[in-house]
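One structure is given below, represented as structure tokens, and several questions about it will come after.
All protein chains of the complex are present and in place, except for one that has been dropped.
On to chain A.
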Amino acid sequence: MRTRVEVVARRGPGGRTVLPVVRGSGQLAVRRTGPSAVHLVATAFGPLGGDDAEIRLVVEEGAVLAVRSVAAAVALPARDGDRPSVQRVLAEVAGELDLRMEPTVVARGAHHRAGLTAELAAGAVLTATEQVLLGRTGEEPGRWTGTTRVVADGRPLVHTTVGLGPGAPAWLPPVAPRAYASTVHVGQAAGVLTAGDAVRLPLDTGWVATAWGAELHTVVRAVEAVA
């Protein structure tokens, strides 16, 4: 199934953010839940292997946008073949974007590909989180591939692809975690910070924090501790 979401945030009269475009189709509906906030609502199970979702977010200069989802997404295998499910977030930010969706759970036999591509203008602020759990309770892990590319003022700030789960070439014992969380922030600089299975790395005017482990709730706490 093809899913398309588009949200545009614009600075309106008096400096308040208005959302002239709020559009969802396919498996995601978009609900305005605040003056500058939207929630994505899944309208179907899934995603299933072969599903393709594209989420376009535009935050113009002086505008603020918060994007949330209402529940975890459970990526399920394709009914036929082994095609991955795909979700691309394409963000153009001159204002401030805060993107924090609920976790993605990748069921056994499924492969989910998540992408975030953000083009930031000078002075833009971005916070984007990713939370992943491989396999539901008592289930074998699925596979997840996540790519983050942030370009600030025309210069690539960070571009990384993390592959998790059986079949991902670098997901090898003894470090083959089921849970993973990552936050990328541009706006306020921070230096290196390390913890048990967590690390924060500096970017020009920002940072990226990553944590991994066996349980999602401890991994989320770990990434928040170094964020």
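Basically, contacts are C-beta pairs under 8 Å (C-beta built on N, C-alpha and C of every residue); 3 or more make two chains touch, one makes a residue touch a chain; residues count from 1.
Operating definition for what follows: contacts and distances are computed from a predicted model.
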Completion exercise
Of the listed "Branched-chain amino acid ABC transporter permease", "Urease accessory protein UreF", "Sigma-E factor regulatory protein RseB" or "Tricarboxylic transport membrane protein", the name UniProt assigns to the chain that isn't shown is "Urease accessory protein UreF"
Handout entry: Residue among A:Leu157, A:Val186 or A:Ala227 that touches the chain left out of view
Key = A:Leu157
Exercise for the section: Please pick, from A:Ala122, A:Val175, A:Ala189 or A:Ala214, the residue that touches the omitted chain in the full complex. Expected result: A:Val175
Problem - Those residues of chain A which, in the complete complex, touch the missing chain - result: 147, 149, 155-163, 169-170, 172-175, 182, 192, 194, 197-199, 201-203, 208, 210, 212
